[in-house]
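Note that this complex is displayed minus one protein chain, with the remaining chains in position.
Naming follows writing order (A and B), and every chain is counted from residue 1.
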Amino acid sequence: MNFICNFPFFSILLSLFSGTICSVLPAKAAKVVNRVVIAVIGLLSAILLLYLLSVGEPFVYWMGHFPAPWGNEIRAGVLEAGMALFFCIIMYLSMAGGAHKLYDEVDESKHNLYYILVNLLLSSLLALVYTNDMFTAYVFVEINTISACGLIMIRQVGRTIEAAVRYMIMSLLGSGLLLFGLCIMYDLTGHLLMSNIKESVGLLVANGEYQIPLIVSIALMCVGLCIKSALFPFHAWLPDAYGYSTVSSAAILSSLVSKGYIFLLIKIIYRVIGFDNFNSTRIIDVLFVFGLMGMIFGSISAIRENDIRRMIAFSSVAQIGYIYMGFGMGTQTGMVASVYHILSHAATKSLLFIAAIGLTEVSGGSRKFADLTGAGYRNKWAGVAFTVGSLSMVGIPLFSGFISKLLFAQAAVQVEGKMLASLIVLGISTVLNAVYFMKTVIRIYTAAKDSPYGGMTFGKMKIYAITLIFFMLVNVLLGVSSQPVVDLIWQGLTMFS
Amino acid sequence: MYMILLSVFFPILAGVFLLIRFRTPLSGEGNASKRKTLVTLTGCFLVVTALFTGAAILTQKEGVTLFYLTKTLPVYFEIDRMGTLFSLLALVVLLCAGFFSFEYMKHEERESRYYGFYLLAFGVLNGLCFAGNLITFYLFFELLTLSSMPLVLHTGSKEAVMAGLKYLFYSLCGAYAALFGIYFLYRNCETLSFSAGSALKASAVAEQGGFLLAVAFIMILGFGVKAGMFPMHAWLPAAHPVAPAPASAVLSALIVKAGVLALIRVTGLFGRDFLQETWVQTAWLGLTLTTVFMGSLLAYREPVLKKRLAYSTVSQLSYILFGLAVMNEEAFTGSLLHVLAHGFIKAVLFLCAGAIIYKTGKTRVEELRGIGKEMPLTMWCFTIASLGLIGIPPTGGFFSKWHLAVGSLKSGLPVFDVLGPVILLVSALLTAGYLLPITVQGFFPGADYDYNTLQKKEPCGLITVPILILTVLSVLVGLFSDNIALAITAAGL
Partner (left out) sequence: MIVSVILIPFITGILIPIIPFEKRRQKEIFLETAVVLNSILVWYLLLHHSDSTFLLAHFTGNLSISFRVDGMGMVFAGLVSALWPFATLYAFEYMTKEKNENVFFLFYTLTYGVTLGIALAANLLTMYFFYELLTLVTVPLVMHTLTREAVLASRKYLYYSLGGAAFAFLGLIMVIVYGTTTDFIFGGVLDPAKITGKTDVLLLIYVMAFFGFGVKAAVCPFNSWLPQAGVAPTPVTALLHAVAVVKAGAFAILRLTYYSFGTDFLRGTWAQDVVMAVVMFTIVYGCSRAVKETHIKRRLAYSTISNLSYILFGAVIMTPLGLAGALTHLVFHAVMKICSFFCAGAVMHQTDRHYVHELNGLGYKMPCTFGIFTVSALALMGVPGLAGFISKWNLAQAAVESGNPLAWGGVGCLLISALLTAIYMLTIVVRAFFPGKDFDYATVNDAKDPNWKMLLPLFAFTLCIIGFGLRSQPIVDFLLTVANGIE
């Protein structure tokens, strides 16, 4: 076994341990450790990705040399490695972009706590990505929940605490349901390792045994993960959680945490239940409908919002609707579109959050639209970045959002019964996106008469600006040379089954 | 070859020249010499144009294609008999009214604008008469509207502007309805040239005859607007009276005739055979007779002289249209005779009304008591013209109406063959009713008329001579009606 095969395991452990180390380090050092760890993990993932691409097939890594069905396994394919790499990039950029805000919003003594949480979060995300064991997945889901809660709560104002509590309750409900589903699945199959469960499920389906418990189990797992990833109508926790936490947290939460759950769901669909088995249930129709509704209602809520951060948060609801719509189509192309959208949305949404903070900063910290008038002139980089993010969200060619829209639409056309519905909703949702994002863009570029707030120059916010540039680059790269990424997703999804 | 183009484009260019050269207002002191130049120039232009036109009529035998609008749309001129008839009428009336206006327009503002557009209208009318195909005709038909509109709203009073716009929109409305037909005719005709007579493709008639009939009806309605045919006549009584008197004369005597010429051309293109004894003919006859009767009735009730004359035009024009709608030789001859007769007569009447206004400022009929004593020459002309319009032999009006009535009776149409002449007769009575009282009052003011205040107000020669010429001509039309009728019949139209 090649040395590189250890990388997934190393990455998870590395982030776990660094989290522990951070607790004893001073804030500054913790920050450095955190950055380095993320970078190193990113590097490891990149090497892994290259390796997997050259090998062309996934590998399974036994933890502690116990073979299946007893041991705990890690599995790495192209998609996993790519996802891990991507998560690292986004996380690094989000941390860098929100760093200065952290000083303002979070108590100095809690900084290293923050980095602990971030490291834990990363480790749990990586574990979700790599694990081949359902129970491990569950454990890391909980770790993820707790660290996410911490990230929300670390900025201690009334609303974040309320938001964190709400998030906690909803999330625990979600993980509870996931656990129930898992239990039933374990009862039915007697396994916890994904590959083994899949075999058993295949047999069950083939023999026509335990139909209803199976479906209940699948449904429970789905609902659990949907709640955690804020699919409409389970999104009530989201706006406050994203809207009031410190900006790095918001960016990470929106672009990574919910995506981690969604990725887990994809894994469950492919590796636990089996893609075809999953598609033969009616659950995909439910997901489809909720996805469509999410696309519309999320946007409508965003339009009615008067607070830029909450608006972006609501937009996430809509975007998650897109992803579930892709699931609901029940085809490989739909799934590819969804996975691509995970990437594109992650890149765009974190960019938007980071850019929004730059805009609010030059508007006296107010997030109300009225105060944001002309902010695009006062903070040029944030203005441009926000515009780029918005255009991507609206789906202008050259940006990543266009490609995901293109993929979704192409996928939709191939599904006879769902074609019109998805196309029309796609159209409407684009219009709605245009309404609230472009409204904001125009607002920030409307010159305010004698604004009391000072401007920001490049010198004052070098790191921030560079982060934004990188974010935009990621976005445009995804938008322009999407083909390799799409190929990679195809390959990864094929490796899954 | 060039004569025909000169007769059309010389006056147009001359008009544009006047508009540009004299664009500042002339009113005020110290502009007398400038006015003199203007008038002289205009006079020269008018005469030269008349000469060109005459020369064109005499020399021009074959058509001239000026250029192609699109590959298949030539702007094409050709002088046929019909065109000659109309252009001669136009020539005489325009000359007379033009000289009349040199005196009449003396005190009006912005005279140059008036002369400019007057010349434009002259050229355009020539173009209209000489147009050799429907497209060219339509071109000048639109231009005629546009160039005559400034004449209507010349005085610039609110009433005039409103009337001018009304005129414009009604006319355009009609023109566009006609254009609708042209679009379809173009597809369904062999050619749009007039010389060919009926040009409908046999296949088109067979396939969509019903639709083509509807198209024909729309075209008749459309061009009928210009000729003041019911139900689109409302612009005429509004527009004609507000213009300066010579312009009213031109409008009433000539420009409305453009509608008549248009209808002659259109029915020619469709062919009588196609339209005869169809619902289109019936409807058309109905409309014309309605207009004849209604026009006379409204004129009878109208107290303002020029408006009364305008209503009379509405009615008289429909005499002509009635003759066209009957669609036989006899009635057609009657129509053309009436074109001439009415053209001269109405010009005289309007010019007389203008002379009265010019000298006395009186516009309402009841103010005209004793006017015959003040302006005997003018009123004599007025009287002769009135008699002509009523149709007392041997004036032109009598013969034209005679032919119309005979044609109608011969036509063998159900109901209309008798109804037509009856209505013509009633209308003639009404005509007598609205014109003769003016003469009677004018010459016989009654016992209580105070002769001591009487002043001779006969206007100068520039005003009376044109009126006289036109009066004589209107009588001559009657005297030589046979020859003219023969000439028209020989034209084989």
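To be clear about the criterion, a contact is a pair of C-beta atoms (placed from the backbone, for glycine too) under 8 Å apart; a residue touches a chain by one contact, two chains touch by 3 or more.
Just so you know, these numbers come straight off a predicted model, no measurement behind them.
Interface note: of B:L5, B:V48 or B:L165, the residue touching the hidden chain in the full complex is B:L165. Of the options A:I169, A:C183, A:L203 or A:L420, the residue whose C-beta touches the omitted chain is A:L420. Note that of B:D80, B:E142 or B:E367, the residue touching the chain absent from this view is B:E142.
Seen across the whole complex, the unshown chain contacts chain B at 23-24, 67-71, 73, 75, 109, 135, 138-139, 142-143, 146, 150, 153, 155-158, 161, 164-165, 168-169, 172-173, 176-177, 179-180, 183-184, 186-187.
Where chain A meets the chain that is not shown, the touching residues are 391, 394-398, 403, 405-406, 409-410, 412-414, 419-420, 423-424, 426-428, 430-431, 434-435, 438-439, 442, 445-447, 480, 482-483, 486.
Assume only the chains that are shown with their structure count from here on.
A straight line joining the Cα centres of chain A and chain B is 83 Å long.
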